[in-house]
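There's a structure below that I have some questions on.
A single protein chain has been removed from this complex, and every other one stays in its place.
Should a chain be cited, it is by its letter among A, B, C, D and E, assigned in written order, with residues numbered from 1 in that chain.
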Amino acid sequence: MTDLNVDRSAAKKPFRRLLLTGAAGNLGKQLRPALAQWADIVRVSDIAPLGEVAAHEEAAVVDLADAAAVHALLEGVDAVVHLGGISVEAPFEDILEANIRGLYNVYSSAQKHGVKRIVYASSNHAVGFHPVTSVLGTDAPLRPDGMYGVSKCFGETLSRYYFDRFGLETVCLRIGSSFEQPKTARMLVTYLSYRDFIELVRCSLFTNRVGHAIVYGVSNNRTAWVDNTNAAFLGYRPQDSSAQFEHLFPPSAPDTRFDDPTQLYQGGPFVLAGPMEPKREPK
Amino acid sequence: MTDLNVDRSAAKKPFRRLLLTGAAGNLGKQLRPALAQWADIVRVSDIAPLGEVAAHEEAAVVDLADAAAVHALLEGVDAVVHLGGISVEAPFEDILEANIRGLYNVYSSAQKHGVKRIVYASSNHAVGFHPVTSVLGTDAPLRPDGMYGVSKCFGETLSRYYFDRFGLETVCLRIGSSFEQPKTARMLVTYLSYRDFIELVRCSLFTNRVGHAIVYGVSNNRTAWVDNTNAAFLGYRPQDSSAQFEHLFPPSAPDTRFDDPTQLYQGGPFVLAGPMEPKREPK
Amino acid sequence: MTDLNVDRSAAKKPFRRLLLTGAAGNLGKQLRPALAQWADIVRVSDIAPLGEVAAHEEAAVVDLADAAAVHALLEGVDAVVHLGGISVEAPFEDILEANIRGLYNVYSSAQKHGVKRIVYASSNHAVGFHPVTSVLGTDAPLRPDGMYGVSKCFGETLSRYYFDRFGLETVCLRIGSSFEQPKTARMLVTYLSYRDFIELVRCSLFTNRVGHAIVYGVSNNRTAWVDNTNAAFLGYRPQDSSAQFEHLFPPSAPDTRFDDPTQLYQGGPFVLAGPMEPKREPK
Amino acid sequence: MTDLNVDRSAAKKPFRRLLLTGAAGNLGKQLRPALAQWADIVRVSDIAPLGEVAAHEEAAVVDLADAAAVHALLEGVDAVVHLGGISVEAPFEDILEANIRGLYNVYSSAQKHGVKRIVYASSNHAVGFHPVTSVLGTDAPLRPDGMYGVSKCFGETLSRYYFDRFGLETVCLRIGSSFEQPKTARMLVTYLSYRDFIELVRCSLFTNRVGHAIVYGVSNNRTAWVDNTNAAFLGYRPQDSSAQFEHLFPPSAPDTRFDDPTQLYQGGPFVLAGPMEPKREPK
Amino acid sequence: MTDLNVDRSAAKKPFRRLLLTGAAGNLGKQLRPALAQWADIVRVSDIAPLGEVAAHEEAAVVDLADAAAVHALLEGVDAVVHLGGISVEAPFEDILEANIRGLYNVYSSAQKHGVKRIVYASSNHAVGFHPVTSVLGTDAPLRPDGMYGVSKCFGETLSRYYFDRFGLETVCLRIGSSFEQPKTARMLVTYLSYRDFIELVRCSLFTNRVGHAIVYGVSNNRTAWVDNTNAAFLGYRPQDSSAQFEHLFPPSAPDTRFDDPTQLYQGGPFVLAGPMEPKREPK
Partner (left out) sequence: MTDLNVDRSAAKKPFRRLLLTGAAGNLGKQLRPALAQWADIVRVSDIAPLGEVAAHEEAAVVDLADAAAVHALLEGVDAVVHLGGISVEAPFEDILEANIRGLYNVYSSAQKHGVKRIVYASSNHAVGFHPVTSVLGTDAPLRPDGMYGVSKCFGETLSRYYFDRFGLETVCLRIGSSFEQPKTARMLVTYLSYRDFIELVRCSLFTNRVGHAIVYGVSNNRTAWVDNTNAAFLGYRPQDSSAQFEHLFPPSAPDTRFDDPTQLYQGGPFVLAGPMEPKREPK
C-alpha cells in the first residue's frame, strides 16, 4: 500500500484520507466512486481483488483477521467506512474470523492511530427476530436472527465500548436490502436504494457529532418496520421508495402458513438460515 | 344466499371470497365496488336492503344478533371487512345486540369456519375521552366516550383474544369522520376521505401479517390527535387532507366555554350523547 | 328488600350503607362480615340464597340481568363492592347476561342514584394472555384469556367511561387466586389471601380519591407477574405470602411441553377453556 | 395608551384585541403586521421605541418589571403574544427583572383581567444542555444552557401553574434561530423561517384548546434535534427548510475539539456564555 | 463570622466544613446537631437568630438576597445543605428575594468558591398539581402548585444548569411534610420523619457521585404518591412510617366535594393558596 503524496495545499476536500473496507463488495462498489468527492485520498481494501485503482486511491488486499495488516491499513486515516466482512449467514468459524476478530482488529487499530470516526455496516439482521407487526425504534432490543446477526450485535456493542472508552465515534447503519431493486415482496419493506445508501454514508461522515449512533438504512418505502426518529440528528432524508417496484410483486391474499417463521419475523429467510455447519473442521 | 360458482381457473384476483358486512351503510357503499378488484366473489350483508346485486356479488340481509344466520354468512369466506353494527351512540339494548352479541357471533363463526382475517371497523370513540391536547399512539389507553365507544373497546379486546387464542388476525380501524367532507371544525382533525378509507382497507387486507393491529383511520390532515407510527407496518400512507375544507370553517378566537366537555375531549359531541335511554323497555 | 331504619345519630361508622353483590360466592362470604365494621347497613345480594341475615344487613336475591331489580338494589347506597356475576369461563350467553348486561345495569343504576364509588371485581384474566415471563404494570395492554376475561375488559372500559363522564369512581381489582390456599403451583404466583383481599377492598373504599384505578389483587408472593407500583396511592400493602404453601408443590425440572399454552401464559388453564359452547340454545 | 374605539359591528376579525409584547424586537417586527389580519386592535408594547403606529394599533412603551404598567397593558386584551424580555444570555440582574419579575407581572395581570391565552416565547435554550446526538420530544427534561435558559424554564413552569390553577392557556414556543437566514452551520438545524414563525403563532392562537402546550419552533430542516409529534394537535406544518442555505456552510470533516462543549450540546455557544457578571453592582 | 481554627490534624470527620442555611427553621433545628458528626466545622446561617453557637460551629445571620453576604458565607465550605428561604406560599416579592435571587446568590457563590455539592431543599410542591391518583417517578413533569412551588422548580432547573455547566453536584430533596407527626390525613401520605430526613441528608452528602439528582423526601408510609426507584443510587431507605399516626385520622367515607382541588391534587391546600397579594407595595 502506497501513501499518495497528494499536494494538500491544492486540495479542497473535507477529508484528507478515507478508508473504505469491503470495497469489492456490492455496496462497496457503489460507494467507492462517491468517496472521491469527499476526500483527497480514498484508501480501499477488500479480501477480494479491487480492480483498477484510480489516481486518488490507495488499494490494499487485506484479510481483516490479520491484525498486523489491519493495523497498517488504518494508519493515516481520518475516518473509516467499514463494509468489510461477511454479509450473509455463514458458518461460525468464518463469521468469527471476519466479523468478530476482524472487527476487533479494525477498532483496536483505529483507536491506536487516533481515527476519529467509523461508519459501520451493521444490519437489520441484528434485530431480525422482531415480528413483522412491530415498528422498531433505534433503541429496540437486540434480537439477532442468525450468527451473522449475532456478529452485528457484537459490532454494535464493541463500537459502543470504543466510544464510551475512547470517544471513537461510530454510526451503525442497520442496512436493509440494498440492491438495484427488491428481489422479493419482503424487500419492498427493507429496500435501500443505492442513492439513499450513499446519502446515508454522507450524513454519517459529515454530521459534526454522532457519538455512538444507530440508524436504519432504508429508503422511504410505503411500508415500514423501523422508525428513525431518534436518529434525526443525522439529517438523513431518503429520496427513493420501493413503490416503483411494487408492480413486480402483485398483491396476494395473506400467506396462510402460520407456522412459517420466515413470514413472521423481520429477518425473513435469514431466521432459518443459521447456524450453519462449518465447511471445514472446527479447530 | 347463493354461492356463486365462479370459474376459479379464470380468476386472477387475490381473494376468492370477501365478506363485507354493513354494506348498506355510508362506508359500506363506498367500499363495496372497490372490493371487486380484490376478490372473485364479494359477499355483502346488512340488516337493511342491499340494493342491486352485481354479478360477482352474493347478498344476504342478516341481523348480526342472529347467531345461526351469521354462522351461515361466514361460511366459505377468506376474509371479512366488518363494518356492520351500530355506528353512533344508541340505547344500550341496541348496542348490546348489534355490537356485542353481533360481534361475538361474527368472531365465533369466523373461527369455526377457519377465516383468517377480519378488518374491524372500530372507532376513534374507543379513545374519545382523551383530551384534544394529546396525541394518541396506537397503544393509548382505552377511554371510550359513550356506550358506542365501550362496544368498540369490547370489539378490540374480543378480537385480541381471538388472535391470541386462535391466530385469527384483526386490524382494528379506529375510523374518524369519513364523509364527503367535514361537517364541523372538529372534523377537520378527524376527517378520513373515502379514498383514504378504501386504501386503509386495502392495506389491512393485503399486508402479509398483521397480527392484532390497531390503526387510526384519518387522512393526512394538518392537525392531528393521533400518531400511526406504530402501525407503519401496514403501509398506509394517506393521500388526502382536510386542508381543502378549512375555508368552510373560518378561524375564530378559541372557544371560551371552559366547562364544555365537547370542546375538551377528542370525542366531541359524542362525550355527552350517552348513555341513552332505551326506546323500548329493557327486558 | 327492607330499608333498615338505623339510628344514624348513634352510628359512628364511616359509611351509612354499603352494597355487596355476589355475597353468596366464595369471596363474598369472606368479605360480608368485614363490611359490618365500615357501614351501619350492609346490603347484600346474590342470585343464590344469602343465608342468615344479620341485624345490620339488608338482603336481596337479584338477577343482575334484571334492570329494574338492579335499579332498586342500588337505591340509597353510598358505595358498592361488586363481586356479582360469573367468575369463571362460561358460555357466552351466560357471560353476556351476568357480566355485560348485568354490569351495565349496575353502573347505569349507580349513576342515576348518585352512588359515588364502585369497587369492581375484575380479574387477572383480563390480562391472562401475557406471557409468564413478563411483569405487568397496571397499564399493561388488555389481553384477555377467554370470554370471561373479555367481559372483565368490558367492565374496566365501561367503568372508565362512567368515571370520565360522571365522575363515578371505580377501583378495578384484578383478583388473582383467592382461596384458602393455592391449589396448583401456578397459584403460588397468583395467590391472594382472604386477609389481603379484605384489606384491598378496605383500601379501595377508604382512599379519599381513586379516580378510575386498576390494581392487582395478589399477596406478597415470592414470584410476581405483576407490579402495583402505579397503584401505590391506594395504600395496599399485602401481609401474606404463598411462601408458606410452597412445600405443597415440590420443585420439579421445568416443564418441557413447549407447545402447551397453559404453561406459557399468565392465565394458565383459562387460556384454553374458552369459548365455551352454550349449554342451551342461543336465542 | 389609548383604547381605540373600533366599531365592532363592522369588524369581522376573530379577535377584538391582541397584545404583542417585544414588538420592537427582531421577531416582534416580523409578527406585528401579521397580527392585523387576526384582530381588530393590535396593542403593541416594548421597552424600546415602537416606531410608527398604525390605525388599528395601540402602542405602549412599558418596562415589564413595572407591575402597575403591565397591569394596565393587559387590560381589555383577548390574548397575548409575549415576545418581550431579554432573548440572549445576560447578567442575572437583568434577566431577573425582565424575564422573571416581568413574566410574573404578565401572568398575574392576565389572570386578573381574565385573559384566556398567552403565546409565550420560550426558547430551545431551555433544553440546550441536551447533546446534539439526541432528539428531544416536547416532554424532554428541562436542561437550560444559561441563565437565559433558566429564565425560560421559569416561564414554562410558571405558565404551567397558571393553567393548572386558573385555566389560563399557554403555548410555549421553544424558538430556535429565527433570522433571515442561518448565521452558522449549527443554525441549519435550529433555523425557523419568519414565515414558519408567523404560522406557528397563528396555530397557537387559533387552535381551539391548547391547555399548556410545548412546541419546538423550527422549520422543516433536514437535520433535526427535536420532534414535535406530541404537539401535532396544534396543526403546525412548517413550509420552509434551511436546505436552501446549506451551500453557505460547505461540508467539513467533523470537528475534532472533543472537549468543546459548544460542539457537544444543542445550545451551541450559549452553553459557555453564562453566567454573566453584572454590568452594574448587584444590590 | 469567624473562621474556627480547628486543629485539622486531630480531626477525623469526613468533611472539614459544612454549611447549613435555614438553620433556625423547623428542619434546620433538627439537622444542625446531626451535622457535627460529619464535619469538623459546621457553619450555620439564617435570617433569624441562630441561638447558642457550639464550639464546632460558625454562625452567621445572613439575608440570602444579599449577594455579598452570601458570597462571604460560602467561602471555605466543602458542601452546603441549603434549607434557607421561604418554605410556604408567600407573596411573589418575598419569594423572588429569598428563593430566586437568594438561590442564585448561593449557586453563583458556591461555583466561584469551588464548592462541590449542594443538598437543596426542594419540595413536593414542585409537582403538587399532579393528581392524588398518580404515582410520580423522579422524572415526573414539573407541575408546581403555587408560587412557592414555582420557585422550587426554579431551583431545580438552576441547579441542573450549574451541574451541566460546572459539575457542581446537587441533590434536590422534594421534601414532603416533615413534622413531629402528621397534622392532617393528607400528611399520612407525605410524612417524613425527622430521623428519615436526617438520613436522607446523610445519603445526599456521602454518596460518592450524585450528579444532579431528584429524590422524594418521604418516609415509608403505607400510601405513596411517589416512587424513588430511580434515586436508589442514593441508598436512602426510610426507617419510619406514618402508620403509627393513622389512628389520629379515623377512616371516613371518601370526600364528596368533587370540585375541591385541595382533595384532587397532591399539593393539598397549597393548590389554592397562591398567588398571594403582596403585604407591602411592589417596587
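Note that a contact is a pair of C-beta atoms (placed from the backbone, for glycine too) under 8 Å apart; a residue touches a chain by one contact, two chains touch by 3 or more.
Please read all numbers here as calculations on a predicted model, not as lab measurements.
Novice: Any idea which of C:191, C:225 or C:270 touches the chain not displayed?
Specialist: Among C:191, C:225 or C:270, only C:225 touches the chain that is not shown.
Novice: Out of E:213, E:226 or E:253, which touches the unshown chain?
Specialist: Only one listed residue reaches the unshown chain, and that is E:213.
Novice: With respect to the chain omitted from the figure, which of A:37, A:157 or A:252 is a touching residue?
Specialist: A:157
Novice: Tell me, which residues in subunit E touch the chain that this view leaves out?
Specialist: Considering the whole complex, subunit E reaches the absent chain at 14-15, 38, 78-79, 116-117, 167, 169, 205-211, 213, 229-235, 237.
Novice: Tell me which stretches of subunit C touch the chain missing from the display.
Specialist: 131-135, 185, 189, 222-225, 227, 229, 250-256, 258, 263-264
Novice: On subunit A, where is the contact patch with the chain that was removed from view?
Specialist: 67-68, 92, 96, 100-101, 104, 108, 129, 139, 141-147, 149-150, 153-154, 157-158, 160-161, 164-165, 265, 271, 274-275, 282-283
Note that in this section only the chains that are shown with their structure count from here on.
Novice: Tell me which chains count as touching both subunit B and subunit D.
Specialist: Chains touching both subunit B and subunit D: A.
Novice: Report the chain pair from A-D, B-C or D-E that duplicates the B-D interface, where duplication means over half of the contact pairs agree by residue number.
Specialist: A-D
Novice: Any idea how many Å lie between the Cα centroids of subunit A and subunit B?
Specialist: Their C-alpha centroids are separated by 42 Å.
Novice: Which parts of subunit A, given as residue numbers and ranges, touch two or more other chains?
Specialist: Within subunit A, residues 229 contact more than one other chain.
Novice: Edges wherever two chains touch, nodes for the chains themselves; is that graph a line, a ring, a star, complete, or other here?
Specialist: Shape of the chain contacts: other, as it matches none of the listed patterns.
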